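Once you've had a glance at the structure underneath, I'll fire off some questions.
Omission of a single protein chain aside, the complex is shown with its protein chains in their original locations.
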Amino acid sequence: MAENTTEAIPQDPAVQDESLFLQAIKEFFENRVAALGLVILIFMVGVALLAPYIAPQNPYDLMSIDIMDGKLAPGSTSFDGSISYWLGTDTQGRDMFSSILYGLRISLGVGVVSTMVALVIGAIIGLWAAYVGGKTDAIIMRIVDLQLSFPAILVALILLAILGKGVDKIILALILVQWAYYARAIRSNVLVERGKEYVEAAKCLALPQRRIMFSHVLPNCTPELIVISTVKVASAIALEATLSFLGLGMPITEPSLGLLISNGFKYLQSGYYWISFYPGVALLILIVSINLVGDRLRDVLNPRLKR
Amino acid sequence: MLAFLIRRISQSAVVLLVMSLLVFVGVFYIGNPIDILIAPDASPAEYARAVHDLGLDKPLWEQYGIFLKGALHGDFGNSFVYNEPALKVILDRLPATLELAFTAMLIAVIFGIPLGMVAGMKANHWIGRNIMRFSILGFSLPTFWVGLMLIIIFSVHLNWLPSGGRGETVMLLGIPVSFLTLGGLAHLILPATNLALFKTSLAIRLTRAGVQENMQMDYVKFARAKGLPETRVIGLHVMKNIMIPVVTVLGMEFGSLIAFAVVTETIFAWPGMGKLVIDSIGVLDRPIIVAYLLITVTMFIIINLIVDILYSILDPRVRLGQER
Amino acid sequence: MNENNTPYLQCEGLSRAFVKKLDFAGRIARSLGSNMREERVQAVDSVDLSVMPGEVLGLVGESGCGKSTLGRMLCGILPRSEGKIYYKGQDVDTLKGQALKEYNVNVQMIFQDPFASLNPRKRVRKIIGEAPLFHKLTTSSELNDYLAKVMLRCGLDPSYTHRYPHQFSGGQRQRIGIARAMAVQPECLVCDESVAALDVSIQAQILNLFMELRNELNLTCLFISHDLGVVEHISDRIAVMYLGRVVEVASVDDIFNNPFHPYTKALLNEVPRLDRRGVDFTPLEGEIPSPLDPPSGCHFHPRCPRVMDICKTEKPVDTEVAPGRRVCCHLATMP
Amino acid sequence: QTLTIGLKGEPTSLDPHFHNVTANNEQAIYVFDKLIRQDSRQKLMPGLAVSWTPVSDNVWEFKLRKDVTFHDGSPFTAEDVKFTIERIPTVPNSPSSFTGMVNAIKKIEIVDPLTIRFHTDGPAPLLPRNLATFNIISKKYGEGATTADFNSGKAAIGTGPYMLVEWKRGDSIIYKRNDTYWGEKQPWETIIAKPITNDGTRVAALKSGDVDLINFVPPADVAHLSKDAKLTLAKSPSTRLIYLHLDSDRDDTPMVTDNDGNKIKNPLKDVRVRKAISKAINRKAIAARIMDGLAVPAAQMLPDGYEGTSTTLKPEAYDPKGAKALLAEAGYPDGFKITIHGPNDRYVNDGDITQAIAQMLTKVGIKTEVNTMPKSVYFGKASKLEFSLMLVGWATDTGEHSNCLSALLHTYDKDKGFGSSNRGRYSNPKVDQLLEEALVTVEPKKHNELLVEAVELGLGDVGIVPIHYQVNVWAMKKDLNYKGRTDGYTLPRATSVAN
Partner (left out) sequence: MSTPLLEISNLKTHFFTRAGVAKAVNGISLTIEKGEVVGIVGESGSGKSVTGFSIMGLVDEPGRVVAGSIKFKGRELLTQTVDEWRSFRGNNVAMIFQDPMMTLNPVLRIDTQMIEAVRCHKKVSKKEARKRAVEALAMVGIPSPEERVKAYPHQFSGGMRQRVAIATGLLNRPDLIIADEPTTALDVTIQSQILSEMQQLCRKTDMSLMWITHDLTVIAGLANRVAVMYAGQIIEEGAVESVLDNPLHPYTEGLVGSVPSRNHRGEPLYQIPGMTPSLINLPEGCSFRMRCPKATSACLSEPPVTDLAEGRRVCCFHPNL
């Protein structure tokens, strides 16, 4: 009877052999707004990475800037006529366009690095807690719960007040703020996944526990982590901007978008709107596009998980 | 219930202790407040006297011990800057922050939930889609930036609303509030809106997700099959189920509203405790910083407790203290 | 049938309790007079059972009576609270190394949910092929042929090894699950409600597949189900469970023609059957009690039509009422 | 009529002696009076004292004003003065008290209710200056009063032009006119002082009409506010000097390396390098571009016209070539690497100024990195000498040069209280000697000459690098008038209705 059961599989070449990844991508692009968000995001990441090559000026090079060019309106040229400032200049005579490119680089860098490190740390701790269970788990999770019950901004505020300014410090603060989130997410995910029958099946096949954990359970938790971490990158960037705005984040010489906005804040009403406005726009576009992508990823990745 | 309370209280005690210790040590390492506070032309003798007066010459552990002893009696020490009990200085400003946070929450609920309902029920309609787009925007806009824009638009350009401060207050049950006078209300609108924006988006999303999830449920179909009018199906059956996550999440978020008030208060010169603590960090006024944190943390703990109790009331399936 | 008299799998006094301990706050609260207590579910309560080589043992019972828990313990994927399991006459606790591995590999489980039991992020090739590669039953170069063989045997087209589970229908997924187990060449299958989630026509396909595999490979089988019709169809012997305890074990004929235990009788009476038309349903009263707080004495006494005083206080003992037929009921020990 | 003022700083206390800080001193003048007032250019003027004369080298005699009453109607007498001076060192927990202003006084002698004599340890030429810094409180209410009593208004009973009505913490302080005030008639019935720390918000509050007058208008807003037809501005140069300290004492300074990052001997000890740094700074550009014209390039520590100012010192001209030449001469033809530190929340545009200076130094070959930090961290580190080159500000509240000379250029001497803010540890025995001599010279002309000489010497040595004096700006509604003050105070009595 085995013969007539084999033909039960419908011949549907469209679905054949396509990886989950490709499918997810296809599905992702069905939403045009999200696709636009992704394109913009990729563009911004590219621009940020290439900032040193495409920026008309290196805003960190004190030799190349001159306060005589300070506060020039968008479209002006420098007093020696060498550069034209599309988006104007700040008080130090830095080209805002270049500053934004470099600022984008720092904002994205801080957001991505802190999120990644927090993700790794959180994932390891969460996985460990779920794996070991018992008292260790209970203690870790209490700590996690506690940390999560405090608003991120408050925790970051305290940390930065204690740590001081600096890229490393703010990254550290953002990591400390975020790790618990991942630890909890991955732990609960692992616990859910571990209870599923396919894990029992793997156990039953006498596969070693570690292999089950890493090659069966973990991959099934990743989509969720991807979604969370995308959205978290956006909120890390926003948080960094807010902290910088409050004067607690980046040092003045390494302006992230948030700090650029903050630096221009006092000039906002004075008519020098561009010093604050354009970095603000860049920040907005960046965060909105990340969130658009994250939102769509949630739609695309999650139903498959639930199935 | 009893076990739940015991668990909570013991946890809270540990948190408060660890928190105070961390901040104590942290502030100690940032610097000496006297460096900032003292008149720059003061003599070293005067400097030494000030340091001694404020007890800053004692070893750190001794200072902490003194603090702990006081704290157990409800005395967090005198503010270095204000020379008044830190607790009093903060409690003076607490009503302003709470009023701001409550108003913001109210705005978030009043706008967020109906919009979320619409977005959930008309998910594929342009209205629903646009509400969702708005909510992404609301999610993304950093609070401080929105605050600036609000001031520029509504106070500077249109000159409709005051740009900062609290305006007139009247006493309500011994607490100064500003929402009872027109002037006070005018001062309240912008900062509250600013603070509410993020939570509104959150409320929209939560409600929408809830509506979409619950509308699929069999009990909705069953309610319809009973012949109930749609208003009751949505207004009672669906609503009550949605309210569970919305109330709990928003309740938890109330804590973060208080924390985010730091930003809004700074921008709108709102005389709350958030602004106070930013200023205090600036001058290393340790008693205020520590007292602020202990008070906010206690507030979070109480809020979380209330939320948990509320949750167990709203959702009959849940017993107090169970994990969700 | 195999004439060997050592059971393939045997358990003695096998128990499993799920305990939710009180945390420190709970203990304090209790010492302060709150009525908190540990939540203890005795899912399986000292079960003695044996499965002979080549035999299909059916295990029936109502939901929550501990069937799956028992099955999992026998497969070695759930730790026991108490009791012993003997694999081919050997205590599995004493097994080490190769022998332990042999036990683990030889006893395989087939699951209920065709959706949850396959890893959604792995292709069929990996799902079926991972374990045989790991256990060196085949090599990577021969894997394709090996897979083709296994898949064909389980009624799957071998050309679909690159697909993901969600691209298959429920019946096919169940076949993949079976193929996964068969790929390690087991001698014994524990089927936990393996057809419960399938449509009748698909269920028939899978049941046929089981019977085929069993006949061809002389598999030993523990077939867990709450569907008496299915169990009756496929089993040689049947064990009936009620609230963690096995109340009756007998051959299919004995159980269906001449049930002894009042619970078995009631159960049989209630099974709807194709050949019973327009019947008056005369149900067993009451519901299965909570395992958190099981009745004293014989667990079944609150629902038993023939309840006696002794049933309320004393736990009945396992009695052999006829050769190969065991009942756990006070009626059996009555003179 | 009500005047609503938007203030940058909120007082920490209404106790006039608790904390010697501008925001508190300013509010204290609303309610209290000083013995000696400072006019808008910080010249001394009679206040509660109508005259003060040295009776001998060690004794000052003050004649007090007649018919002055406190808000409650009780008369003001020498007893109140004595009480005030004796209270000052005893204010508990004060983070910064006025003790330094009165510790020269060894004995107070009340000659009659309106005459009082101060006996000092030695000659005390600065005593009138010092007594012009704090306010006189009522003995009746001040006895045993705590800071809280002043805040609540219970003890805030002064002789001043306004009476405290209520302090709403963080929101406003409300005063009403004292109709029995001895001094000039006050135009305002009610004063509401609102602290609005955020610059942008303060400006916006004025533009939207919430407040009538604001202080510390940020330079960047001056241009567009002056275009606003509904508003008008008042400017006044201030005694707030922005300058650089250079580590000119240690051989090994923490923030300097050669161009490859190796430690080198402190180049800042060399006066030529200090001079080069001064020459490299384009003060005019900073004033024009960073400060929007609201700064006056500085050559010394107080603007022209104050006691002890030199007439020969001129702001160092921008001379990059000269700077390079000097560097080469000092043995640094390729410059070196240095980090400049500055606060970012203390002075007007402090972060920007620091960056601009870094830019300018870099252009003459001194590769400069910038590090700015909040004042809470900055001043502690600066006092611990963790920096080599730092931006600081100094406001001489007493309005004469000995104050800043002793704090900034006198050799650091912990015991005698000299050089307390000399974070570059500049030391020149000649300067020390001149200053110390001036401090015991009561005769005004001699006193002044000694100071001028010390200033010229210290600045010729580039003990500090003066950058500029800030210009204070007030903005108000068109129908108001404010007479700007060099000390930056915003006083209702200086506010009048324009005609």
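In this document, chain identifiers A, B, C and D correspond to the written order of the chains, with residue numbering beginning at 1 in each.
One rule holds in what follows: a residue touches a chain if its C-beta (ideal position, glycine included) is under 8 Å from a C-beta of that chain, and two chains touch if they have at least 3 such contacts.
Treat the numbers as computed from the prediction; the structure is a model and nothing was measured.
Student: Consider the whole complex, including the chain that is not shown, and state which of C:27, C:84, C:226 or C:315 touches that chain.
Tutor: C:226
Student: I'm checking contacts with the chain that's been left out. Which of C:100, C:133, C:204 or C:307 qualifies?
Tutor: For the chain that is not drawn, the touching residue is C:204.
Student: Where the complex has a chain not shown, which of B:50, B:223 or B:246 is the residue touching it?
Tutor: Selected residue, touching the omitted chain: B:223.
Student: What does the interface between chain C and the hidden chain look like in terms of residue numbers?
Tutor: Looking at chain C, the ones touching the missing chain are residues 62-63, 169, 171, 199-205, 207-208, 211-212, 226, 228-230, 232-234, 252, 256, 266-267, 270-285, 287-288.
Student: Which chain B residues touch the hidden chain?
Tutor: For chain B, the residues touching the absent chain are 217-219, 221-229, 232, 236-237, 240-241, 244, 314-317.
The working rule: only the chains that are shown with their structure count from here on.
Student: Please give the intersection of the contact partners of chain A with those of chain C.
Tutor: B
Student: Which chains make contact with chain C and with chain D at once?
Tutor: Looking at chain D and chain C together, the chains touching each of them are A, B.
Student: Quick check for the class: compute each chain's Cα centroid; which one is farthest from the centroid of chain D?
Tutor: C
Student: By number of C-beta pairs in contact, which chain pair leads?
Tutor: Answer by contact count: the chains B-D.
Student: What chain lies closest to the overall centre, CA atoms only?
Tutor: Central by C-alpha mean position: chain B.
Student: Report, in whole Å, the distance between the mean C-alpha point of chain B and the mean C-alpha point of chain C.
Tutor: That gives a centre separation of 53 Å.
Student: Counting in whole Å, what is the centre-to-centre distance of chain A and chain D, each centre being its mean C-alpha position?
Tutor: Those two chain centres are 46 Å apart.
Student: Residue numbers in chain A touching 2 or more other chains?
Tutor: If we look for residues of chain A contacting two or more partner chains, we find 164, 265, 268-269.
Student: For chain D, which residues are shared contacts with two or more other chains?
Tutor: 200, 204, 207, 345, 374, 377
Student: Which two-chain combinations qualify as touching?
Tutor: Pairs satisfying the touch definition: A-B, A-C, A-D, B-C, B-D.
Student: Please give the residue numbers of chain C that touch chain A in the complex, ascending.
Tutor: By the definition above, chain C touches chain A via 23, 72, 75-77, 101, 104-105, 107-109, 111-113, 115-122, 130-131, 134-135, 152-153, 155-157, 160, 162-164, 166-169, 171-172, 175, 177, 180-181, 184, 205, 208-209, 212.
Student: Which residues of chain A touch chain B in the complex?
Tutor: 33, 142, 146, 149-154, 157-158, 161-162, 164, 234, 238, 241-242, 245-246, 258, 261, 265, 268-269, 276, 280, 283-284, 287-288, 290-292, 295
Student: Touching residues of chain B toward chain D in the complex: what are they?
Tutor: Touching chain D from chain B are residues 30-47, 49-50, 53-54, 78, 80-84, 89, 92-93, 96, 148, 151-152, 155-156, 159, 161-166, 169, 176, 266-269, 271-272, 275-276, 279, 281-284.
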